[in-house]
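A short write-up of the structure that comes next.
Note that one protein chain is taken out, while the other chains of the complex remain in position.
Naming follows writing order (A, B and C), and every chain is counted from residue 1.
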Amino acid sequence: MANHSEHDYVGHIIPSKIYYVIWAILMIGTAITVFAATLELGIFNIVVALLIATFKGTLVVLFFMHLRYSTKLTMVTVIASIFWLFILFSLTMTDYITRAWSTYTGR
Amino acid sequence: MATSEVEIQVAERALQHHFADMEQQKETSTFGMWMFLLTEIMFFGGLFCAYLVYRSSYYHAFVEGSQKMNIWLGATNTAVLICSSLTMALGVRAAQMAKPKLMIVLLLITILFGLGFLGIKAVEYHEHWTNHEFPGPNFHFQTGDPEHPASDPQHTEIYFSLYWAMTGLHALHMVIGVGLVSWIVIVGAMGAFTPEYYNPVENVGLYWHFVDLVWIYLFPLLYLISHKHGG
Amino acid sequence: MLKNFPLFPERASAMAWQVDGLYFLLVAVSAFFTLLIFALILFLAIKYRRSAHPYPEQIEGSLPLELAWTLIPLGICMVFFAWGSLIFFQEARPPKGAMEVYAVAKQWMWKFEYEGGQRDINQLHVPVGRDVKMIMSSQDVIHSFYVPAFRIKADVLPGRYTQTWFHPTKAGTYHLFCAEYCGTDHSGMIGQVIVMQPAEYQAWMSGGTTGSLAENGEQLFTQLGCATCHRFDTQGRGPNLIGIFGKPVLLDDGRTVTADENYIRESILIPGAKIVSGFKPIMPTFQGQVSEENLMALVAYIKSLSQQKGAAGNQPGASDTSSAK
Partner (left out) sequence: MATAVQTVERENYLNSNYGIKSWLLTTDHKRIAILYLISITAMFWIGGFFAMMIRLELLTPAGDLVSSDTYNKLFTMHGIIMVFFFLIPSVPAVLGNFLIPLMVGAKDLAFPRVNLLSWYLYIIGGTTALVAMITGGVDTGWTFYTPFSTTYSNTHVIGAAVGIFITGFSSILTGLNFIVTIHRMRAPGMTWRRLPLFCWSNYAAALIMILGTPVIAITLLLVAFERAFHIGVFNPALGGDPLLFQHLFWFYSHPAVYIMILPGMGVISEIIACFSRKRVFGYEFVALASIAIAVLGFLVWAHHMFVAGISVYAALVFSLLSYLVAIPSAVKVFNWTATLYKGSIRFETPMLYAFGFIGLFTIGGLTGVFLASLGLDVHVTDTYFVVAHFHYVMVGGMVMAYMAGLHFWWPKMTGRMYPEGWAKLSALLVFVGFNTTFFPQFILGYMGSPRRYHAYPPEFQVLNVLSTAGASILAVGYVLPMIYFLWSLRYGEPAGPNPYNAVGLEWMTPSPPPTHNFDETPVVTWEAYDYEHQPQEEVTVGH
């Protein structure tokens, strides 16, 4: 968006250096993920793994997929996808998490 | 920007009748691709939801299943995909900069990485298949540690069902992706793309990165659940 | 059944009046709004018909009106939400001390087992004036236990227990329907709920049986070898089962679950799924070796172990504080 003028239909060209830097970060991220999995962090194993994955995914979307340089509409599209995934996951889990509560507690 | 006459001709040919100008066409096509990816996310989302539900209910079974995964092959494949995404991104950049030969070379490397990924995946699949780790009547799960027999093979089978479904769907997307990139290479070699008209390259690139993105989540969720003890 | 042209099924449970009360109110409110809309359309359409009103007046809209017909229906809806939920929570929570009936559904019949060990097929006998709790499971597909006269319905699922309860208030014979489509003879999977006077019911119940459900469960408990590990002291290789029912259980991964019917069932069939903290996952699975009926007998027995404990706690002198901790 920042450097995207209205009449410039030649897409924004990103310096190749940025691509190499992102690639390097992604590779390091993968190494960290594998390393972190060998640690014993209990429930935080999954938290760490997902945080790294989300960080990597964000980089891919922002730079490789040019989201950072895209229209607001595209950003809204991406946000919508995350939002609807969240609806699917969270409302399904409201059932599974609370199912065991119902029978004997609080009676 | 100086454009040669040939390029203008190509651009005019590329403009479909119902668009006012190239800008509208490009933005429309990119937005359409993002919409399609939104659909794809929900498509995988159903499987991720099933994964979430069963993993939260049958953690032990999922840990035991996950320990059958070959982390090194999985990590290698992650790296392969990330490399392929880099060459893909550079390929799109080459198309933007009117360097068709560079684009074709980069996309050919992308295809090689893609095939490499599928090859490694096939090795893994073969291993699981011979170990009776394909769900169904032939499924037979052993932890490989006589001290700790499988605690809940039934739900480990569900882990494997989801593993095969998720990675299988992902691999199918890879196959389609390789096909699409090959198509871009062929059409690109015939000189179809210019800095004004490279929407197909851009869109195939978006698709390729999306498939990479899915794997970035699949890898930790399926391979790295926990590696501390035998169940 | 009612003659002529009935608009409601019979009301034969304590819940029936509550549900019907909500229903009447909803019908009234719905009728009001439907008639309001119909009348408005009719009135406006005739008053402003083309021949009488050839030149329309443009009106943009009105924020107060929009707010009114957003907020007023919302308020009415919240009343129904609250009332409906109150009824639902009563329906979902069986009262303490209810008599228990176990039901197994299969294509296309209902099997009932009473605490005394009697069995019934497609007929459910219950006394007037007692709370009855149904504990139900299916052998094959999803069925649904539906008694219109009691205004209750609960799906019966394979692989787990679901429950519902009712308090019959009127003797008689009522429809029992399967309300979840279950294959070829779905519409034939019907039965009767026979509500009897208590004395009559006692007479019916005294029919010959081989022992109560819990006693059958106790025998199975020994036959299947459960007792070798689940000893009634602290020395067993498995947890002591006395007094566990309905209590929270700490698992080895730090979670806490309630030891309800579903937990006991799962522990028999998939012992490795939830391991009690401090024990090893050594119990073999009994999947495929115990029928639904026998599972229910085992569950009834394990429940009875807790009732004895509770009963002992009520006796003067015996302290129950240890289990309350």
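Here is the rule we go by: a residue touches a chain if its C-beta (ideal position, glycine included) is under 8 Å from a C-beta of that chain, and two chains touch if they have at least 3 such contacts.
Fair warning: this is a prediction, and the values are worked out from it, not measured in the lab.
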Counting contacts across the entire complex, name the shown chains the missing chain touches. A, B, C
So one chain is hidden, and I want to know which residue out of B:Leu15, B:Leu47, B:Ile71 or B:Leu115 touches that hidden chain in the complete assembly. B:Leu47
Which listed residue, C:Ser187, C:Gln202, C:Thr256 or C:Gln307, touches the chain dropped from view? C:Ser187
List the residues of chain B that touch the chain left out of this view. 16-18, 20, 24, 27-28, 31-32, 35-36, 38-40, 42-47, 49-50, 53-54, 57-58, 135-137, 154-155, 157-158, 161-162, 165, 169
What residue numbers in chain A mark contact with the hidden partner chain? 73, 80, 84, 87-88, 91-92, 94-102
Would you write out the residues of chain C that touch the absent chain, in ascending order? 1-2, 5-9, 18-19, 22-23, 26, 29-30, 33-34, 37-38, 40-41, 44-45, 48-50, 53-62, 65-66, 69-70, 73-74, 77-78, 80-81, 83-92, 107, 140-142, 144, 146, 148-149, 151-155, 157-160, 162, 175, 177-188, 190, 270
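The rule we apply is simple: only the chains that are shown with their structure count from here on.
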Per contact tally, chains sharing the most pairs are A-B
What whole-number Å value describes the gap between the mean CA coordinates of chain B and chain C? 46
Dist(centroid_CA(chain A), centroid_CA(chain B)) in Å evaluates to 15
If you average the Cα atoms of chain A and of chain C to get two centres, how far apart are those centres in Å? 41
Could you say which residues in chain C touch two or more other chains, in rising order? none
Set of chain B residues in contact with two or more other chains: none
Would you tell me which residues of chain C are touching chain B in their complex? 253, 270-273, 275, 281, 287
Which of the residues in chain B come into contact with chain C in the complex? 58-61, 148, 150-152, 154-155, 231
Chain B to chain A touching residues, read off their complex: 1, 21-23, 26-27, 30-31, 34-35, 37-38, 41-42, 45-46, 48-49, 52-53, 56-57, 71, 75, 78-79, 82-83, 85-86, 88-90, 93, 96-97, 195-196, 198, 202, 205-206, 209-210, 212-213, 216-217, 219-221, 223-228
